[in-house]
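Here it is: the structure, laid out below.
One chain of protein is taken out of this complex; the other chains stay put.
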Amino acid sequence: MTEVPSKTAGNPEDAGMWTAKIRSRVVDALPPDRLLPDRQPAYVASWIYVFGVVTIAALVLIIATGCILAIFGPQWWHTNSFGHFINSMHLWSVEVFFFAMIVHLWGKFFMAAWRGHRQLTWILGIVTFLGSIVTAFTGYLSQTNFDSQWIGTQAKDGINATGGGAFFNVLNFGQMLMWHITLMPIIVCVLTALHVLLVRRKGVVPPFPTAAELAEASAATTEVAP
Amino acid sequence: MSRKKFNQDRDVGEWKGKYAPYDIIKEGTIALLVVGILVLGLAVFFGSPDEHAITIKQWSTQSTQDFIATAATELDGSSFIANYGPPYTNTPNAAQKIGPIALPEITGVRIPINTAEDFVLNPLRSLPGQPALHQALNTYTTASAKQQQAWSTAYANNAATTNSDGSITYNVKYVNGQVVMPPGNYGPVSTIMQYETEMARSGALDQALITGGDFYTTNYTKPSLFLADGQYLANVGAAGNLGGEQWGMMNETGAFPGQAWLWLYTLLYQIPPYSTSWAANADAMVWFTMIILTGILMFLPFIPGLRSIPRWTRVYKLIWRDHYRQA
Partner (left out) sequence: MDLSAVSPALYSLLGAVFNLSHPGHFIHWHWINLSVANVIVIGLMIVTFIAAILIPFPKHKTEQGEAHD
């Protein structure tokens, strides 16, 4: 097979190019064997570690079933049994999603997974949690049934009380549906991707140090001058 | 270069230990299959709820007295929505406050609602023919504001009364297609309310409120707010344990699991001071509290003491027990 030789010769005079700069930064931050590692530190050996990927698996199902619902429109599931079944899959994917996400959160909390410059990973995780709640909320409002009516008329008071109701009208079905199927999925997917890429970049947080390791680490660092 | 003293709740040492093969793509594929089968099973065994939406027609047919009494309060401007404040109305001092700040007043009336016009008069104006109705509408709208208020308030006050325990006594009746009110000086409001009730029971009011005379719409603000002012929707919600004091925010219709992740938000509404001295501003205060608590959760890594809880509770010793055994 004849391949076209790569034109990326890495000429020093091209280093200022935007394309070259971005490529260098990305490849430095996440070289292929860090992006898709086939090794993990030996301490990554507990079932608690699977709940992140289980959350992502549930998200994949949410999006897949959501796409099927989108093909046929928001009221299809009321009058079609297959549609109702896909709606059921969509609802239970969401339940599994939040279930796994919160078990993952508990695990990461008890591991103090923010240690070692991983604070942003933690923050992104919480923001993703919040984004997921907004996505689920707009989803409930998009059901076009009594539940949507009830949740909309009740939730409006909380959102109105913060001033948000002037812009985010929970009784405007069109607005809520578009947030649910367009804006929020993009936001949640981008946040999830950033979160996962940060985990790949920083690695999985190591255990708390043993007494010996703590003594060694403390001796190696000096007090910061006030 | 000076470095910060090692703080084991914030810092980690470099891992110099062993590595093991770990197939993340295989793990992800297995996770997808397992979750897929789990979700399939849950969907097959439990399905999902689908309770039909309530229409104005249904409300006015099944609970006619409540409908008439509510419509009367929309016309005379005494209803909850008519006095809501921003984003719906300009009612002074109606917006909820966080301390001295009323955020809704800052964002303003962006979804203007005039309950008399939007829920009663405009929909009725759209009905063709009906000379008696249009005569009554003309009499009402050409009268002085004071006269309009006198008629409509007399009607609303006599249609139903709210008792000290919050329950409602309906004095208006609906007999053989006629609205029957206790005697009073209602002027053209009697005719207006008669047609409003018939329009609602026919289903035409649903359409008028939803489309407002237009063709397309995806905005259900008006019929939703009108429904929310009545007792019928509230009673259906309460029967399903969906009300605020019933921890309803966490619940789903029927016996389905709901939104367990809203537990703290829901809980705050039930406890003092949110349920007592802050009750008039409960929504604003609950949101404010949740924003603070969420901020604490988000910035936990930077909060000394709180970020030490994982080390103090020692759950990590179980998670990494093999590592510590070998160390």
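For reference, chains read A and B in written order, and residue numbers begin at 1 within each chain.
Going forward, a residue touches a chain if its C-beta (ideal position, glycine included) is under 8 Å from a C-beta of that chain, and two chains touch if they have at least 3 such contacts.
Please read all numbers here as calculations on a predicted model, not as lab measurements.
Asker: Among B:Gly36, B:Pro49 or B:Pro301, which residue is in contact with the omitted chain in the full complex?
Answerer: Once the missing chain is taken into account, the touching residue is B:Pro49.
Asker: In the complete assembly, which of A:Ala20, A:Ala42, A:Ala64 or A:Leu194 touches the absent chain?
Answerer: Spelled out, the listed residue whose C-beta touches the missing chain is A:Ala42.
Asker: Of A:Gly107, A:Gly152, A:Gly165 or A:Pro185, which residue touches the hidden chain?
Answerer: Considering the complete complex, A:Gly107 is the one touching the chain left out.
Asker: Can you name the residues of chain B that touch the chain not displayed here?
Answerer: Residues touching the hidden chain, for chain B, are 14-15, 17-22, 43-51, 239-241, 246-247, 250-258, 260, 263, 270-271, 315, 318-319, 322.
Asker: May I ask you to list the residues on chain A that touch the chain which is not drawn?
Answerer: Counting over the whole complex, chain A touches the hidden chain at residues 31, 33-34, 37, 39, 42, 45-51, 80-82, 84-85, 88, 95, 99, 102-103, 106-107, 203.
Going forward, only the chains that are shown with their structure count from here on.
Asker: Measuring centre to centre with CA averages, how many angstrom lie between chain A and chain B?
Answerer: 28
Asker: In the complex, go through chain A and note every residue touching chain B.
Answerer: 36-46, 48, 50, 53-54, 56-58, 60-61, 77-78, 84-85, 87-93, 95-96, 98, 102, 107, 109-112, 114-116, 118-119, 122-123, 126-127, 130, 133, 136, 143-150, 152-154, 157-158, 160-167, 169, 171-175, 177, 203, 205-210, 213-214, 216-218, 220-225
Asker: Which bits of chain B are touching chain A when the two form their complex?
Answerer: Checking each residue of chain B against chain A gives 2-6, 8-13, 15, 17-25, 27-28, 31-32, 34-36, 38-40, 42-43, 46-54, 84, 86-87, 95-96, 103-104, 106-111, 217-221, 224-225, 227-228, 233, 236-237, 242, 244, 248-249, 252-253, 257, 259-262, 281, 283-284, 286-288, 294, 297-302, 307, 309-311, 313, 315-316, 319-320, 322-324, 327.
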